[in-house]
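All protein chains of the complex are present and in place, except for one that has been dropped.
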Amino acid sequence: MQRPNYPSGKDLLGADSISRDDLEDIFARAEQYLAEENEDDGSGDYVPAAPVMRRRPKVVATLFDQRSTRTRLGFQAAALRLGHQSLDVFDTERSRMGTSTGESIEDHIRTVEAYSDLIVVRSHTESLPYQIGRLSYLPVINAGNGADEHPTQALIDLFAIHKMRGPVQGLSIALSSDTRARFALSFVKMLRLSPPRRFTLCCLPGVPINPPMREALELLRNLGCPVAVVHDIRDTLDHDVLSIQMQDMSRFSHASLGSEAVDKELETEPFTLTAKKIIDANSDILILNPLPRFSELDVSCDTLPNAGYFRQVKLSMQVRMAILNRMLMGIPWAG
Amino acid sequence: MQRPNYPSGKDLLGADSISRDDLEDIFARAEQYLAEENEDDGSGDYVPAAPVMRRRPKVVATLFDQRSTRTRLGFQAAALRLGHQSLDVFDTERSRMGTSTGESIEDHIRTVEAYSDLIVVRSHTESLPYQIGRLSYLPVINAGNGADEHPTQALIDLFAIHKMRGPVQGLSIALSSDTRARFALSFVKMLRLSPPRRFTLCCLPGVPINPPMREALELLRNLGCPVAVVHDIRDTLDHDVLSIQMQDMSRFSHASLGSEAVDKELETEPFTLTAKKIIDANSDILILNPLPRFSELDVSCDTLPNAGYFRQVKLSMQVRMAILNRMLMGIPWAG
Partner (left out) sequence: MQRPNYPSGKDLLGADSISRDDLEDIFARAEQYLAEENEDDGSGDYVPAAPVMRRRPKVVATLFDQRSTRTRLGFQAAALRLGHQSLDVFDTERSRMGTSTGESIEDHIRTVEAYSDLIVVRSHTESLPYQIGRLSYLPVINAGNGADEHPTQALIDLFAIHKMRGPVQGLSIALSSDTRARFALSFVKMLRLSPPRRFTLCCLPGVPINPPMREALELLRNLGCPVAVVHDIRDTLDHDVLSIQMQDMSRFSHASLGSEAVDKELETEPFTLTAKKIIDANSDILILNPLPRFSELDVSCDTLPNAGYFRQVKLSMQVRMAILNRMLMGIPWAG
């Protein structure tokens, strides 16, 4: 049964879901959670301004058909801190839901939506989050779908930049990534909401830039943001911010399916960031990385003041709380 | 150590646990949760009439040695919405409890009952829920035991009928099922509490009716309810309600152990309900199905107003909340 009348803007499926106002709303909510945490003196006393549970707890369902701990646990922890709950509804071993007994995704989602208030989806396919968004009247979050988008990680990076270096408009921003990476696409697309002073993409030479990424870069350019492409990480070190990811995802496709150790030796040198390169460039660039890192980011960077990725992990909590809280209250995305 | 003095009526093990008053109490509680949900305007404001957590949260343990997502997640979600918590205490992979290191069920239950307030059991054996009920002073729910009973699913069907077609006494009710199915037995046994105007069983011809089912039908007859047996789903379409399940469970026994795809082609045609059959019969019968469905219920039915099974899934939440809440408050079953 196809159900036609959904509230518009209920889902967060890609960077295009989000308007400039939405972005500022998420930042404001995340700031509030941060302030609240800083006020917590651990004494266990009552905080009159922030009563936690005034209604029945909501249930956040996580439906991940692709390996992830960071994102799944991150959304689960955010739900719990909001005073809500989470249920993992993808459980191949013990499940009779879904494909293991041939149940259709339509029936599956009908059950999941009866048990929960919001669905967080990660999939190795591009189509699943969109399909679930259409099938269910519940709000749906795309937490990474194949080679398409990963909008919540992009929001985390933007909030981390905002907190650690101020408004994006005044900054020069670089991104080192495989141009097929879903986070990279969401990040560049989301920059349209607040184009930086200039933007540089660092990617493998001799590999064509992925068409959706090319389109997103073109859009940035049309908004008046100077866009450059470089092929050595050292050429990004005069920027204010560098978001760095692995360059050749295809080498890791097996890792997403099994538990084989990843061969870190294979990363080619021009795309590996080391403390020496940062110090040689006398750079005060802010380094972001979604973790887990591979060979793109050497541990020698960890003790430099440039290292923003550990604080970024902590800020991810408040951003995910902001996203969940907004969507559980039924506030639509206006993008 | 056998412990003799348990409160009488602490467990919900079969249809016989429940009295007429108990059934009405469950309906009243479920109605209240429904009303509360409808009042929730999503604004996040305080609801004075229904404060949620006034005491330490209770812990509902799920102990399932048989595959299930729907029932397990359903009870977990119901516990969470009540402001309580759940723990899955059957975890073969990482567990040292239970048989993996040779621990006896007696010792196992002693630990589970130290950590929780109520135990929900599903088992491929008939005996386990009864055994746990005897071993523990905690209330125990049988969520399906071998070929015996599945009383909570029967309560869900009865409440769905009550909500969508009114009091059972005034209705003609049909059930299409393998006569060995545990849900079917619990459902027919529970109809004794409020016998319908007439009852029809649709089952495979040439297969003897399972003795416990025969007994339950005889009891209904003795209460003055006309009982018929038919062998084609079309012969049920003049009833007010049809609860439909697969006919030949033995074909699915392997599915309960592994994750092989089920061959949907094998269901024989007289027991498959399609939109065409309903429309040809000009029937306004209410269709119920516990999901996941197999070939007994064609997706062509989904868009008809007769399709009650998706709303039934949603109503299962309030019924499970009612069952858990009642038992966690220590109210005994009087059946």
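For clarity, chains are labelled A and B in written order, and residue numbers in each chain start from 1.
Here, contacts are C-beta pairs under 8 Å (C-beta built on N, C-alpha and C of every residue); 3 or more make two chains touch, one makes a residue touch a chain.
This one's a predicted model, so the numbers in the text were calculated from it and none came from an experiment.
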Residue, one of A:Ser19, A:Gln32, A:Ser68 or A:Thr274, that touches the chain absent here: A:Ser68
Per the touch definition above, residue among A:Ala228, A:Ile279, A:Val299 or A:Met329 touching the missing chain: A:Val299
Options A:Gly83, A:Gly146 or A:Pro270, residue touching the unrepresented chain: A:Gly83
Hidden-chain contact residue, picked from the options B:Glu36, B:Glu103, B:Asp248 or B:Asp298: B:Glu103
Residues in subunit B touching the chain absent from view: 1, 53-57, 59, 85, 87, 89, 91-92, 94-97, 99-104, 106-107, 110-111, 114-116, 329-330
Interface with the undisplayed chain - residues on subunit A: 36, 40, 42-47, 50, 52-53, 64, 67-70, 72-74, 76-77, 80-83, 255-256, 259, 261-262, 264, 291-294, 299, 302-303, 307, 310, 313-314, 316-317
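Going forward, only the chains that are shown with their structure count from here on.
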Rigid-body rotation angle, subunit B and subunit A, from Cα fit (steps of 5°): 120
Where subunit A and subunit B are represented by their mean Cα positions, the distance between them in whole Å: 40
